[in-house]
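Before anything else, here's the structure in question.
Removed from the display is one protein chain of the complex; every other protein chain stays in position.
Now for chain A:
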Amino acid sequence: MLALVFKNFIRSKGTKVGLLFLLIIGFISLLIGQQFQQKQHKNIIEATVYQKEHIARNASFHKDEMGLLLYYVKFSLVNKTFPLNSLAIGQRDVNPSIQSVTIRGLEGQKYDSELNNPSNLLLGNLDFSFVLIYLFPLLIIAFTYNIVSEEKESGTWKIVATQSDNTFLYILKLFYIRILSLLALVTIILIIAVILLNIPFDNSLLTFYIISILYILFWFTVCFFMVSLQKDSNFNAVILLTVWLFLIIILPAAINTYIVNKYPVPEALELTLKQRNAYHEKWDMDKKTTMNKFYSHYPQFKSYVLPDEEFSWLWYYAMQQMGDDESAKQSLELQTKLKQRNQTSQSIAQFIPTLHTQILLNEIAKSDLENQLLFMQKTTAFHEKMRLYFYPKIFDNAPVAKENWSEFEVETFEDKSQTNLIKSLLPLVIFNIIFIGLGWMNFRKNQQII
């Protein structure tokens, strides 16, 4: 029986075209992911080479002034791109994965954006997560919207009903075949991905796979519920497409607008003005005031007394430091707001499977806002580390040649945050159970009609 159901399903031209289409576009998405991966990889190599040349050149120009040299020299921190990232590019195209900073004021450098074609950003990446979240449901709807209803409309349902002992079981079989074929498809695409993108077999990949399966099942349960209502095919198609539209476009967009308006970030612009003034006004102020503030931030440098000259690097870097110190409040507020944005959207997303899946996939692939915020934090720590290392050398005007400059290589930040498996899978599981339950109840209620 099952074999026949399968044959009947796979023989249809629409089925073949649909599956093939999804396979091809899935494959294209992997190619795009591969290109993304190569580009990220190339960037890191370039950054490494560049930093080496850049430091060597500047060190040879400014041999006798440590302070002047450090005015120019940039150090890079890389936000590690995991292979899984190619499957869910997320926000990694908007945000730079490499931060290059001098030890001068950080707030003026931290938010420098990546070079981007806004048209690409607007239309979004055609990555695997897009194929999974947008296109799989469409095929699921196309495969299931006319189960039962089509046979009723063509009059063959009565034959099925009389020939089978249990029509409910028959319907389940129809679903079973369709579920299997789409799960097979997603598995094939992911196997190709593993080979093509060198994705290691680890927990992240497993979680990624489980989420993909649960998400596909979610759409099947929605369709199952729809079929259980036993309306005609046209009605099913219209309603299912409307549901898709709501879950994929309207609800996420509405929630995004809500969050943006609820947590506006004027701090960003305020911050940028503040740090500019805080540093520049010090040029026209009493040097002592600046130095006292600097000493109270870094008591360990109190022993460095301001030389009796018009200009000194100690004073210069103290002024630069003030740009950061005096805009710290706005900077913290901005970070807090962004965290709030992230948390609010995560908690709302639990109730919207599409959004939840998208956020989860990006979280696993380390391409979400949280990763970006973490990277910013690490950049701050990295900057501080470089600062504290070079401050005494500048204030002492340590000989440039004595420093082993080749040691300053590009550093890498690896986001090791773990995803809470139960908390993240639970919403999808619950939705699946609810729709199966509702659908099953409908079928039982309507048993006599079948």
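Note that a contact is a pair of C-beta atoms (placed from the backbone, for glycine too) under 8 Å apart; a residue touches a chain by one contact, two chains touch by 3 or more; residues count from 1.
Operating definition for what follows: contacts and distances are computed from a predicted model.
When you check the chain that is not on display against UniProt, which of "DNA-binding protein", "Glycine--tRNA ligase beta subunit", "ABC transporter permease" or "TldD protein" does it turn out to be?
The chain we cannot see is, by its UniProt record, "ABC transporter permease".
Which residue among A:206, A:250, A:332 or A:433 touches the omitted chain?
Of these options, the touching residue for the absent chain is A:250.
Considering the whole complex, which of A:39, A:302, A:329 or A:444 touches the chain not shown?
In the complete complex, the chain left out is touched by residue A:39.
Which of these touches the unseen chain: A:100, A:321 or A:380?
A:100
With the missing chain put back, one of A:108, A:353 or A:439 would touch it. Which one?
A:108
Hey, which chain A residues sit against the chain that's not shown?
25, 28, 31-32, 35, 39, 42-43, 46-47, 50, 54, 61, 72, 76, 90-91, 94-96, 98, 100, 108, 111-126, 130, 134, 138, 146, 153, 233-235, 237-239, 241-242, 245, 248-250, 252-257, 259-261, 264-266, 268-270, 272-273, 276-277, 280, 283-284, 338, 341-342, 345-346, 349, 354-355, 358-359, 362, 367-370, 372
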